[in-house]
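Removed: one protein chain of the complex. Kept in place: all other protein chains.
Let's look at chain A:
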Amino acid sequence: MMLSRSTFSRNAPRALQKQCSAAGASSRRGMASAATPGLQYDVTESAGVKLAHREVAGPTGTLALVAKAGPRYQPFPGFSDALEQFAFKSTLKRSALRINREVELLGGEVSSTHSRENVVLKAKFLSNDLPYFTELLAEVASQTKFAAHELNEVILKTLKYKQQAFAANPEAVALDAAHAVAFHRGLGETITPSTTVSFEKYLSSEALAEYAQQAFAKSNIALVGSGPNSAEVSKWVGDFFKGVSSTGSSIKNTASKYYGGEQRISSKAGNAVVIAFPGSGAFGTPAYKPEASVLAALLGGKSTIKWTPGFSLLAQATQGFSQVRASTQNLAYSDAGLFTITVSGKADQISSVGKNAVDLLKKVAAGEVSGEEIKKAAALAKFRALESAQSLETGLEATGSALINGSKPYQIGEVAQSIDAVTEAQVKDVAKSFLSGKASVATVGDLFQLPYSEDLGLTV
């Protein structure tokens, strides 16, 4: 104990000094330079398909197909979910079972997910099997059968379970409702239709096949890979993606607009309140505001270190409330963002924590937070941004999304610089703008106890 404390006291000033030094991350470590390959994506185009590849030495590779087909772009509710589920089902060439067995034999992993904006088909494999998996992705994108019996026997059944899982998670429901009041249509569409949505009347295999043709058209998809052999990737993509249709203009795309408001949903699954404000868009878009992510780190709520509440304001404020969980996030999308404070847990404690959160925001807006804290928050925000770009799960989709939407793909050095450039005044201003504008508040759970936005001190 003594030893560790003395080491800390020796190193702490140095850590602080390094942190506050004027030199940005890019100059200090040269992250984007050739010395550290594997962080930068090379962007090329192969057979009319946008392709980003990250050269990483190693025995395995990853290839993901990112399609602009999430709930934001779907024509009818439930289509993105169904499209995601239909990935790796029977194609014109082979059955779902065969695809399954072949992937098992080769020892790979295929999966599909969807976010609010994108449907992502991902394959991870031994790098020798690259041609097989490239062909598989192209086949899934262009030749899936969309058999009516697969929809009825497999997809709709799993979709029911997904709906139930979603309804049982009050935080997810509240976040979804917050999106709905914040953006109405587009980004406001529910990510998974709730159990009370009658999506079955819209969903048919023919309609889905038509949507898939637009969704997986060349102009609407991007391939993002990571692995040892970038030259081969573009070669095989060029070979196999020739057959993918090239018309995809009819997918609807309206610019996001922030509205704000309040929604209350009663639920027995638990209690959650989401307080949301217009946040920062993804990097490289006009809506990008690094100060929002710094503010998210400053308010925080979740500690990044074990056994301590951490420095973040919300974590400090909730120390007395053991049965409440609070977290702050900036959810970035291609042309807008949502800054969310999520509070979940016991109903009676939520109202006081929610009030605390709003008070903290007011404190930040009034400039009553020390510069030291903001510097710590900026460091955390920078770490989060860079880490999410570096890790495969989040990096693939972010890169693919940037490619499809025509903005800059993640440039690690620039992200670091933009966050370093955030000043205290900017953080103060963004908090002020949140409080002066309309908030979006979604409340899920025991509505008898949960507060209205008026009670929290917000205007909606």
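Structural remarks
To be clear about the criterion, contacts are C-beta pairs under 8 Å (C-beta built on N, C-alpha and C of every residue); 3 or more make two chains touch, one makes a residue touch a chain; residues count from 1.
Throughout what follows, contacts and distances are computed from a predicted model.
Of the names listed as "Ribosomal RNA-processing protein 43", "Cytochrome b-c1 complex subunit 7", "Bardet-Biedl syndrome 10" or "3' exoribonuclease family, domain 1-domain-containing protein", the one that matches the UniProt record for the absent chain is "Cytochrome b-c1 complex subunit 7". Within the whole complex, the absent chain has one touching residue among A:S95, A:T113, A:S194 or A:S388, and that is A:S95. For chain A, the list of residues touching the undisplayed chain reads 95, 97-98, 101, 105, 148-149, 152-153.
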